[in-house]
Each structure stands twice: as C-alpha cells, then as structure tokens.
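Every protein chain of the complex appears in place save one, which is left out.
Now for subunit A:
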C-alpha cells in the first residue's frame, strides 16, 4: 500500500513529507529528481519510476509534484487516483492548492492526510466526511477557536462514515433549497490541413451543486438518453435503475460533486462548431513567411461562440512576428514562440528554416448548448416535502482542439 508521500515544488524542494508506515528516507526522491532532469518539461516526467527498493508514482498538478512511495505490488491506478483525490481535497479545504497555502496550513494538511490513509489503506476520502472530522480553516473559525478554546477537530464519529450513503451526512439544513446541474461538454478534436476532422469526440460531465435539506432522493431523466452509452457515475447513482430505465436515480452528496461523466465517441457524428482557415508558409529564399488565420462559426445552432483563443507554437527559427488582428488582441512571446490571436490575423514572420508545421490550438466557449444534443428532461425529488429551486445550464467548450497546418 502507499508508504509515504512527498510534495515537491517545481524547483525540486521537498516541502512536505508524510509517512504512513515506517519512515522512508527522502533520499529516495533523488531518483525522481533524476527523471525530472531528464524530462524536458515538468509534464513529461514519467508517472511510474522504479528505484531499487521502491516505486515512485507521481502526479503533477498546480505546479506541485505529488510523489507517492510504494514498496510492494500495488495497483498504480489506485495510487494515482488517490493522489488526485488528495489534490482535490486540498483544493476543497483551502480554495487553492499551492505551495504557500500548504505551508501555511501544514498541521491541517497533516491531520487530513492522516485521516485519509491508515497504514496505506484509504480511510476517509469523501470530502463530506473529512470535513466533519477536521474542519476546514476559515478566518471566522480561527477567531472563534482562540476565544472559546474549541478545536477544529470533530469529536463525533462522522455519521456518513458507515451508512449505506457514505457520501452524505445526516441532518443537513438549508433555508433556500436549491439544486443546480451544469452539463458541460468538451470537444476534443484533431482537424487536418484541409479542414476535415480526423478525430472528434466529446467528453461530457454533469456537475451538480445540490443544497437540499434532509435526505432527498432525486431522479433526473433525459430527452435522449441513448446518447449516453459510455458513462461513469458517482457512486451515489443507482446503476440498476439506469440499466433498466435510463433514469438517473440518486441520493445526492451535499454540496458540489460530479454526478456523471460521459463520452460520445468518434463513431457518432460530432458536429464541429468552428472552422479555421489557415495559410502558414515559410519561404526558403527570404527570411519572411506568411501567417494567416481565420476563425469562423459553423453548426452552432444559432448560438454565439465566445472567448476564442488561438495559440500556435512557432518553430524555433521564428524570431518575431508582426500581426494585424481584424478583431481582438494578440501577443507574441519570443521565449516560447507563442502567438495568441483572436479574430482574423495576417502577418509576416522572419523565418530562418521551416522544419515543422506549427499546430494551432483553439479554445472557445458556447453557452446554452450541449453540442452532443443531450437535453435534460426533468428533475424530480422524492423523500422530502419542500419544493426546491432547480436549475440546469449547458455549455460547450473546446477541450484538446487542434488544427494541423
């Protein structure tokens, strides 16, 4: 099981260590530093590194490496999933997950980590339960604690810990009962030179923010549930009901959670809501080249596309670019060779040698539209008497959306 955890910042300092079994010397991280040096970028550090006596499994999030040390055969996904959960918990507790914040709250961090694992076995990872065991620090609570001498460690056994609905605590009370659901879809696509999609898939999630009193039992039904043939659910969703009726039936956790994520694969037709026309060329003879990009909407079902950001990494030989946008702004970073353009641009660039073609990365947002066509039909609540306020929002975003030139 998970032996130890080291938190390492991008300059290679270990700023926190936690051991759940015997102490592992921090020199074990030297192997990690070696791998880090070899990888050109932080993102490229391999997630599994073998050392003579241990294995180092790491994730890189918020510019921090979370390095878990294991000694025996443990499912690596288990460890990586757990590390992601640690990151999420920190974010949940402190708002952001960054080195200074962790250092400021080192004792709470330590207490939380101790609660999350016992001897390397996960103990309490649901944020609901954790928050009952160890209260997240707030300015108000710190003040109250110093005055009254009370603690931020709960001394009651969290109620959810052993119930059949471990994700929900009992005795939840709100004056305004509300349930919001966000259907967010990201399009991952690779568009080839001629503008036709090579791959296009949709990663969708339904994130919920549920603040309801008591033990509500919700059902959510869709207009077109057939779209969802590849789904992963939050543990609260009753799988049998979905299998037989294609209805999401669940007792929701309290607060924010991801109800389900789904995948609409390449086999189904995925509409690409934008087109990109490009003309990027480098001339051998002169030190000049051309750079022209036009972005426009298509198949957006009448919705507007917002927040369009075009990024493209130029080859090493590019010194500078002078760009003229027809709309919006642009920048060129001479270090990373990244011009970001909004709108239509034409430019000429000094190029010494055209080795490779720059790929264009596109980001955009479309409000009020789920591009897959998914639509929620209705949301019903059972088990409680009051009438909750319900809201559903749709959004489409670009995920890894790239255009080859």
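Rule of thumb we're sticking to: a residue touches a chain if its C-beta (ideal position, glycine included) is under 8 Å from a C-beta of that chain, and two chains touch if they have at least 3 such contacts; residues count from 1.
The rule is simple: contacts and distances are computed from a predicted model.
Missing from the rendering is one chain, named in UniProt as "AP complex subunit beta" (options: "Proteasome subunit alpha type", "AP complex subunit beta", "Tax1-binding protein 3" or "DNA-directed RNA polymerase III subunit RPC9"). In the complete assembly, the contact with the undisplayed chain comes from A:231, out of A:231, A:309 or A:395.
One of A:172, A:190 or A:319 touches the chain omitted from the figure, and that residue is A:190.
Touching residues on subunit A toward the chain that is not drawn are 1, 14-23, 26, 39, 43-44, 46-48, 50, 53, 55, 57-60, 71-78, 80-82, 84, 106-107, 109-111, 114, 118-119, 121-123, 125-126, 146, 149, 151-157, 161-162, 164, 166, 188, 190, 198-199, 201, 203, 229-235, 239-240, 243, 258, 260-261, 263, 265-267, 315, 355-357, 359, 361, 400, 402, 404.
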